[in-house]
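As you look at this complex, bear in mind that one protein chain is not there, while each of the others sits in place.
And now, chain A:
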Amino acid sequence: MRGSLGKLVAGSLSLAGRWQKQQLRRLNVHEYQGAELMSKYGINVPKGVAVSSVEEVKEAVRSGFPNEKEIVVKSQILAGGRGLGTFKSGLQGGVHIVKTEEVADIAGKMLGQILVTKQTGPQGKIVSKVYLCQKLSLVNEMYFAITLDRQTAGPLIIACRKGGTSIEDLAEKFPDMIIKVPIDVFKGITDEDAAKVVDGLAPKVADKSASIEQVKKLYQLFCERDCTLLEINPIAETSDNQLVAADAKLNFDDNAAFRQKEIFALRDPSQEDPREVDAAKADLNYIGLDGEIGCMVNGAGLAMATMDIIKLHGGTPANFLDVGGNASESQVVEAFKILTSDDKVKAILVNIFGGIMKCDIIASGIVNAAKQVALKVPVVVRLEGTNVDQGKRILKESGMTLITAEDLDDAAEKAWNSESPPK
């Protein structure tokens, strides 16, 4: 099922598992969008229609499922664990199999509501669309994934003859049931490779050569669309001998956004932290957390280390924010605005060690931000590196009330001590 891969700890699957819980910076798409994309590649998917309102449901059922007696109604959120989740309204379960005449009713209870699952966190996620799916009679459920593997430095296909929710137990108990087939990037997937994968899946009734073709199409999608993970759990056999991708999780490489415009247009901001949506608009690398000290740092490693040292001194980081090497003054201003708009933030720590990033740019950004945004909390600034003297001078001449720090320890200590008392 969606997201179950995350719990796989077994060494043989750690590589695919690594990618499971990403959000945001690795684009994640809804189930219905994944299904649409896969069917463009000729991959078998269950018949399905996505709807955004109860009005749309009736028409969808009439035209899409004229002969079905039962339909699967699935909440579309970007998180796993939907089946066992609970709506804030009280409705249990984000996935329901109901009689055709009950579809409109259950869809109405899901649409616009907030679904809380093990993976969404307590705040849950809003269900803007539900996916009406054909109910398949599945003979057998297997597991399939393609990922980019660091060890073999290339695409790796993972197949297991048993899929479904118990896959994590299987990985621990029967690691030999998990077949891994590395693919040579220059040769591409050969018939031999695909046959190995199908043998790993060990389908009972599905036609072998048709299955081989399905595997090749999945690999083609994976490469052409810059996926970092394509996980199908379960990949199943239907009673009419077809191999079907009954549920799929696709992640796309953020670095490939420039050449995958169609895919990246599928991004759903309603599923994301609004602070992070704003940050993405300004092209800032930001992750919202829950703490009280807002951070602005250049460089991901230093940003993580800054969070670490804040914690060591007793504080809690409110966010991760890497302004990067090429940040402009306006980006710095935007970053400041996002940090100051967070109510939980009681102090801001700016830690810049300029390499590409120049200290005078950061300093000008801070000064401009202070003019545009009322700074209600203390700001601790530690500058070092390229153009540090100009940077320090700009801050001094601004007349702003800033706390300057000399090194990392000093900065973290001052940020923690300076936190405004609770109002």
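Worth a mention:
We take it that a contact is a pair of C-beta atoms (placed from the backbone, for glycine too) under 8 Å apart; a residue touches a chain by one contact, two chains touch by 3 or more; residues count from 1.
Note that in this section contacts and distances are computed from a predicted model.
Set against the options "Glutathione S-transferase", "adenine phosphoribosyltransferase", "NADH-ubiquinone oxidoreductase chain 4" or "Succinate--CoA ligase [ADP-forming] subunit alpha, mitochondrial", the UniProt name belonging to the omitted chain is "Succinate--CoA ligase [ADP-forming] subunit alpha, mitochondrial".
From the options A:K88, A:R150, A:K173 or A:K396, the residue with contact to the unseen chain in the full assembly is A:R150. The residue touching the chain not shown here, chosen from A:K47, A:K135, A:K311 or A:R393, is A:K311. One of A:G34, A:G124 or A:G299 touches the chain omitted from the figure, and that residue is A:G299.
Residues of chain A that touch the chain left out of view are 5-9, 13-14, 17-26, 148, 150, 153-155, 184-186, 223, 226, 228, 253-256, 258-259, 285, 287, 289, 297-312, 317, 320, 322, 324-326, 353-357, 384-386, 407-409, 412.
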